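What you see is the complex with one protein chain gone and the rest in place.
Our next item is chain A:
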Amino acid sequence: MKIFRVLAKTLTAYSALVAAGVFAFAVVVTFIVSAFRGVEISAWNVVTSQIARWFLLWVGVYVIHNLLPIAVAHGRTRREFLVAASGFSVVLALAMALVAWLGFVVEGGIYAVMDWRADEHGTPLAYFLMFLVWCAVGMFCAAAFDRFGAGGIFSVPVGLALAVVTTAGIPGSGNLPFIRNVPVLLGSGWHAVSVLAFLIALAGTWAVARDMPIRLRTT
């Protein structure tokens, strides 16, 4: 619980602050753009569907690459850390989905006042699952590179395959290659595929990091 508390307190607060800053920036950019042309897309949707997932991926990498060795150095087991990190990834994804939803509410108000048009965005559940899987994929790939060095490259196509399925339910995040119609046919059942992707990424992280050596750092 101690590890979870530290992760949730520090990284969730940090992520929310980053999101707030990016939201303010997006609003400013939208106003600047409106001076030159009509606004037809949601700037916040660009952030949440394109940029935010990479941020979540980075958090996943940071948690395993930077914080796991620190936890072990402070006498915590990998198992304790991975339990906390798994729970933390759910809480962070939930918090960021909430922030995304709040952003859409506030942006919607601004757009209504300014009489701007916004394109379609995904459901909070779709954002939650996308953030969840991307964070878990970040953890998985970081564990693979930390443990196997350059051999970690083999985790990238696996991670990519897991991450890309979550984007199907979010407009503006890109369509799946080869199987464009499947998400449409599955409807909301597609979310179950995202949950499966999360579980696979998490299982991969545990399998790789469970008895990973803590190597000497150069800093």
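The rule is simple: a residue touches a chain if its C-beta (ideal position, glycine included) is under 8 Å from a C-beta of that chain, and two chains touch if they have at least 3 such contacts; residues count from 1.
Basically, contacts and distances are computed from a predicted model.
UniProt protein name for the omitted subunit, picking from "Molybdopterin synthase catalytic subunit", "Nitrite/sulfite reductase", "ABC transporter" or "D-glycerate dehydrogenase"?
From the listed options "Molybdopterin synthase catalytic subunit", "Nitrite/sulfite reductase", "ABC transporter" or "D-glycerate dehydrogenase", the omitted chain resolves to "ABC transporter".
Kindly state which of the options A:13, A:51, A:73 or A:153 is in contact with the chain not pictured.
Residue touching the chain left out of view: A:73.
By the contact definition given up top, give the residues of chain A that touch the hidden chain.
Looking at chain A, the ones touching the missing chain are residues 2-3, 5-6, 66-67, 69-80, 210-211, 213-214, 216-219.
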